[in-house]
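The complex appears here minus one protein chain, its other protein chains still in place.
Labels run A and B following the written order; every chain starts at residue 1.
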Amino acid sequence: MLTTISLSLLVQALINGLLLGLVYTLISLGLSLTLGIMGVVNVAHSTLIMLGSYLALELLQRLGLDPIISAVVAVPVFFLIGVLLERLLISRVARTSQTTGLLVLFGVLVVIEGAAILRWTTDTQVLTVSYTNASLTLDGIAIAVPRLIAAVIALALVVLLDTFLRSTLYGKAIRAMAQNRDAARISGIDTDRLSLLVFGLATATAGIGGVVLAMIFPFDPQDHYRWLAWAFLVVVIGGLGSIRNTLLAGLLIGLIETVSSILFPFQYVYFIVYLLLVVALLVRGQGLAGSQSRAL
Amino acid sequence: MMRHAADVPAGSGRPSPNGLVADTSAGLSMRGVTAGYYSHDLVLNNVSLLARPGKVTVLLGPNGSGKSTALRILYGLLRPRSGQVLLDGREITAVPPHRRLALGMALLPQGRSVFPELTVQENLEIGGWLLMRDRRRLSAALEAIYARYPLLKEWRQKQAGSLSGGQQRLVEIGRMMMASPRVILIDEPSVGLAPVIVDQVYEEIARLKEEQRTILLVDQNVRAAVALADYVYTLEYGRNNLEGERGAFEDRLEALIKSWLRF
Partner (left out) sequence: MSSALLERVATGARWRSWLYRGLGAAAAVGLLALLGVLIPLDWVTTLSSVFMYIMLAEGWNILGGYAGYLNFGMVTFFGVGAYTAGVLCTQYNVHPLLTIPLAGSVATVVALLVGVPALRLRGVYFAILTLIISFLTQVLVTNLGITGGASGIYMPALPFDAFTNEQIFYYAFLFLMVLTVLLAFLIEHARFGYALVAIREDEDPAEILGVRTTWLKTQALLLGACIAGIAGAIYAFHTSYIEPQGTFSLDISIDVVLMSLVGGLGTWQGPVIGVPLMLVTAQVLRILAGELPFLGTALPPEFDRVVFGVILILVALLAPSGVMGLVRRVRGRRLTV
């Protein structure tokens, strides 16, 4: 099988893999942030991604907005959604019982998915803009323009978020809160408000992730579990608390997906991903305990 | 003078269950605090304490008697079921911990509490979180801390988690001092540290005392703590037990420690 693959096809797959990997990093950031900083596993994460895709669709159909602009619009919209979710639901339960928190977030998943089907039906949607089918060709290697744009947006966000967490005082406070919540509180940090910020940011990245995914993949209200699987895999491989590791893991998954999809039929990619997930969980094991074990 | 809580008839209505007329209009105090972590048991049972302004007050008691819990209550990390916390006569029972620094309070918690994956300097910056909006005052505070603890300046780019236990303790002290608090709560400052470091820690507490700060010190290292103390309280089973000036305690230390070892 391998012999039939030309070198340029492989190079193209590698480039595609890296571009996709950036997008996968973006859609994993939110899951990684909430888990690493607040100890909350947001099982509804991928429904927020799906909502991002539909935001792009609505803005395109109603106002003719290009998805690139929708990605910007998604920031305040989804930040607000995240803040509301945190304030109304998560802040009430996450600290008392993990079971209750999971049940509530599962409920959120169910509501968002059901509402999306009511609003948009289960039909598969595609975003079509002027550059949807455009591609750049270099030495026989074709790069789809939407993928390139998606990857650039994703990269910009990854860099922005990393800089924010590393270099600003707020970012340092967020990291401090992740490392020792009570010590952060006695140092004068309002951890409840900071949690709002973190959840807002995490949700905003999910929303932008949805917009960006809509530029390159068809979508419907029910196939978001795929992105949940991908994001979870990236988080498990990349570990918690470091955006750079998340980026490395995202790129790795992107490469694995594109390379394996030239070797196997499409649906088997899921198996490879599941297999990877199982191996990663077995290998990393208890290293994924999260941050909430530390307290005064 | 030393008194025993049981000497005083219940319900005498005085601010301290020991019947000592404590003036709570200055310093940090708790009055009749009852608290616990679960609904079915009490950790503190009608406890009253006063940290007198500019003095070192020491809180002693066997393991599990509720000393750390008392500090958590005083700092707002735990809400009492009944009773009050007062700072200079003003009730602050419900003030959340992140607002206490602004009131001039600080807590040095038990065990390690540095942010291990931040650098020493970043740890200090978090201590100066209140000054966040004012870059200039923040860097002035930072310089003051570096002048006060020159070692911290040497380590400033190191990850706090990579330091030794004693070094981390210094980082914690530096972080706490960033806000230059007037009222300082300290929980078991010497546990798990090498003897040399322990001496330095008590020297630092002595310096804080010289600077006229109000200090409430919880300690298992009874001898060192009492040596610094102006006033001593003891807790037993979550209740006030003995209290009095240092002098009254110094001769009885031996017997006290022995009785706790029987627990």
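Heads up, the rule we're going with is that a residue touches a chain if its C-beta (ideal position, glycine included) is under 8 Å from a C-beta of that chain, and two chains touch if they have at least 3 such contacts.
Given the structure is predicted, the values throughout are model-derived calculations rather than measurements.
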Determine which of the presented chains are touched by the chain that is not presented, and list them. A
Just one of A:73, A:108, A:154 or A:243 touches the chain that is missing; which is it? A:108
Sole touch to the unshown chain from A:15, A:29, A:43 or A:178: residue A:43
Contact with the hidden chain, among A:92, A:166 or A:193, goes to A:92
Residues of subunit A (touch criterion as defined above) contacting the omitted chain: 35, 41, 43, 89, 92-93, 97-100, 102-104, 106-111, 113-115, 117-118, 222, 225-226, 228-229, 232, 267, 270-271, 274, 277-278, 281-282, 285-286, 288-290
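Keep in mind that, in the parts below, only the chains that are shown with their structure count from here on.
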In their shared complex, at which residues does subunit A touch subunit B? 169, 172-173, 175-176, 179-180, 182-191, 241, 296
Contact set on subunit B toward subunit A in their complex: 72, 75, 77, 96-102, 106-107, 109-111, 113-118, 122-123, 125-127, 129-130, 132, 175, 179
